[in-house]
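Before anything else, here's the structure in question.
Omission of a single protein chain aside, the complex is shown with its protein chains in their original locations.
Letters A, B and C mark the chains as written, and numbering starts fresh at 1 in each.
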C-alpha cells in the first residue's frame, strides 16, 4: 500500500496532517518545542490574543474534575504587540503554519487584532474565539446569538485577509444555527467546541474551587458532546470544520473526522502528556494503514 | 450533638432525606427493592410515563463513554394505564413518596397524563420531562424555548393538583431563562439537569454506536455542568431545586445542595452500584455529623 | 457482593478463565444466568460488564467465568491476579429451562457463547442422557474447553478455517446431518446473533422446541433502565434481556 496521505486542506490552508494543539493549551509553542519539533504538527494555534494585555482571573484558575478539568484563565495574554513581536516572530522560524486565536470585548477590538495579525504576515490563519463576553450586550458572549455572531464575522472578514475560522461555543441551544451564522458571515471554516461552562465547589471551604466561580470544562468527558456538535454542524454547513473536545488518542481524532471534521485540535491532552499531539498523529497514520485508508477524505463525514 | 436532620421540604412535599433515584434509572423501583427497602429513599421517581405505550428506540440503546454513558432509550414505557395499575399500585405499598415523571408529544398528552396521575391518588408529585420533541414545533424539544415551556407548565398546572416539578434540559443557551419560565408558568419546583446530547462513533464500523445516532450523556463527567446550572438557576428562581447530574457520592450531593439544590437525584450511579442511593444518604449524614451541620438548610445555596 | 479470584488461566490468545470464590449464592445459579461485574474501583468505567456463569462447583462454593478480552473492561478482568476481589452482582436474569426437556437435545454454541452451554450441558446430561453438542469457533487458536465438553455427549466442532473439526459455520454442520429437521426435539443455543438467526431459519418450520441466549449492551443489568431490550415476535412490549432473558424461547424473540 502507498503511504497514507495525512494532508488536509482547510479553506486553502494545506496542513501536512490534521492535528493541531488547541488554543490556550500550548502557549505560543515554546514550551513544547523542547519536547518535539513543532514542524511535526499540522499547525500551531496560539493562545487568545487581545488588543491590550489581559491579566486574566485570580487563582486558582484550574482544577481537575472527574472526566476532565475546569479552567478560568481569563484569556490572560501579553497583548497584540508583544504577541507579534516576541512570540510570532519566534514561532515563524519553526516551519509550521501559525493560527492566531483572537479575542476581544467589542467588535472593534476583534477587527483591530485580526487586521493586525493579517498585516504582520507571520500568521497563516485567524481563529476567532467568540466565547468572550460582549461588553455592549451586557457581557453576554458573542457566541450565543446568531445575529451578533454573523455581524462580528462579517466585520472581521472585511479587514482580515487571512483564512478565518470561527471557534464556536458549545453553550448554546442550537449549534447548527451558530455554525450557519458563521458561514453566512463569511467564515472560511469553523472550529468547535470551546469549553462547556462548569463549576466545582469545595464542600469543606463552602466555596467554588476556582477563584472565578465558574470555568470552562474540557477533557475526555466532553468528547461525546463535541462529536455530536461537529456532526450537527457538518450537516448544515459546507465550510470545513475543525473538531475538538476531549481528543486524547488517534481513535478520538478519527471519530471527529468521521463526524465531519477536516482537522482536529488537541487541548487538555497536552497537559496529561506533552507528547499527545505527535502520538495522535502516529496513531492516525497507523489506523489508516491498518484500514487501508489512503486519504482522510475517505472517512471524512462518513456517518453523516 | 443532635442527630442530623436530613428532612427537606419540596414545595410542601416533605422527604425524610434529600436523595431520590433519577427518572429512567430506577425502573418502577421493583428491581432495586431486592437490594434495599425503598422506604430508605427520600422518594422514588419512576420512568417517564406517556399516554400510550412507547416502544422506544432500536438497540443498542446504551454505551459507556469516558466519564459517563450515553443512552437513547427513547422513553420506552408501557403507557399510563399500565403504569398506574401495575406499577404505582405496587409502589404505593412501599411506604415511600412517589414522583411520576411525565412525557408527551403534545401539550395535550402532558396534561392528560398529569391529570390522570393526580387523580389516581397513588403519586405524591409529578415531574415534567420537557426534553421530549414537540410534534407541533417540528420536533424541537419543549424544553428549549421559554415561551413554549411556560405555556406547557401553565396548562399542566391547571389540571394537575399535585406538586409539579419541571425537569429542565441542559441543552440550552440560558438555563436561567428556562428556570424562570418554569417558575412563571407555576411550577412548584424545578429539577435539573436532564442529559446533555452526545454521540459516540464506532470507528471500525464507521457508524454511531447507538442505533439512534445521538443519545443523552449522563454520569460523572457532566457534574460540573450540572452544578453550574443549579447554581445559575438558584440565582434567579425562588422555588426549590432538585439537582442531579453525575452524583456518585455524598460529597457530590452536598456540592449540589451548596449550589442551591434542596434535594438531589441519582441516576447513572445506580448502574455502577445498586446501593448508590442508600450509600449516598449515609455519606450525607456522616458529612453533617463531621461538620456539625444539624439541618441541610444550613448549607443550602451557601455559595450563591 | 465481593468474590475473589481463586484462579485465572489464559485459555488462548484472548480467552481467559476465572474461577471465583467467596460469598455468592452459588446454590441458586441456573445455567444461562450471568453476573454483572464492576470494572475498576474508580470512575473510569461506570457500567458493569455482563459475563455468563460457565460452571459452578456447589460443593467447593465457587464458579467459573470465561471471557474474551475485547475491550477495556474485559481486558481489565483478564489482568486480575489470584486473590484480587471483584464486585459482582448476580446471579442475574433467567437461565435455560430444563425441567420439561425430553427427547433428543441439540446444543449449539458459537465462540464466546460457548461457556454457559457447558453449565447447561452438565445439568441436562443427567436428565436426558446423550447430548448432541455442536461448537463453532473461528479457528484452532480460538477453541477452548473441548476436553470439558467431551464427556458430556456427542461433540462436533466446526471452525471457519477447518483447522479443527469440520470446516465452515455450525449451521453447515447442522444441515450436513441427515434428516436434521427431525433429528432433535430440543435445541439450546448461545452465540453471535447472526448464528442464532441462521439456526432459527433452519428450524423455524420444524417442531423443535428450545431456547436461545441473547446479548445486548446493558446499563443496569437488573431490568431498571430498559437499555437491553429485544423485540418479541408477537409485537408485544419489548423484553429486557437482563431480566426476562438472557434466555428466551427461540420462537418468541425476533433475531
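In this text, contacts are C-beta pairs under 8 Å (C-beta built on N, C-alpha and C of every residue); 3 or more make two chains touch, one makes a residue touch a chain.
All values derive from a computational prediction rather than experimental measurement.
Chemist: The complex has one chain that is not drawn here; which of the drawn chains does it touch?
Modeler: Per the contact definition above, the missing chain touches A, C.
Chemist: Give the residue, chosen from A:37, A:55, A:89 or A:292, that touches the chain omitted from the document.
Modeler: Per the contact definition at the top, the residue touching the missing chain is A:55.
Chemist: Out of A:8, A:25, A:99 or A:149, which residue would touch the omitted chain in the full complex?
Modeler: A:25
Chemist: Given the contact definition stated above, which residue among A:20, A:41 or A:73 touches the chain not shown here?
Modeler: A:73
Chemist: Provide the residue numbers of subunit C that touch the chain removed from this figure.
Modeler: Subunit C touches the chain not shown through residues 40, 42-44.
Chemist: Contacts of subunit A with the missing chain: which residues?
Modeler: Here the touching residues of subunit A are 24-27, 30-32, 47, 53, 55-56, 59-64, 66-69, 71, 73, 76-78, 219-220, 248, 268-274.
Here, only the chains that are shown with their structure count from here on.
Chemist: State, to the nearest whole Å, the distance from the C-alpha centre of subunit A to the C-alpha centre of subunit B.
Modeler: Chain centres of subunit A and subunit B, defined by C-alpha means, are spaced 34 Å apart.
Chemist: What's the distance between the Cα centroids of subunit A and subunit C, rounded to whole Å?
Modeler: So the centroids are 47 Å from each other.
Chemist: Measuring centre to centre with CA averages, how many angstrom lie between subunit B and subunit C?
Modeler: That gives a centre separation of 36 Å.
Chemist: What positions in subunit B touch 2 or more of the other chains?
Modeler: 66-68, 219-220
Chemist: Which positions in subunit C are in touch with at least two other chains?
Modeler: Residues 43 of subunit C each touch two or more of the other chains.
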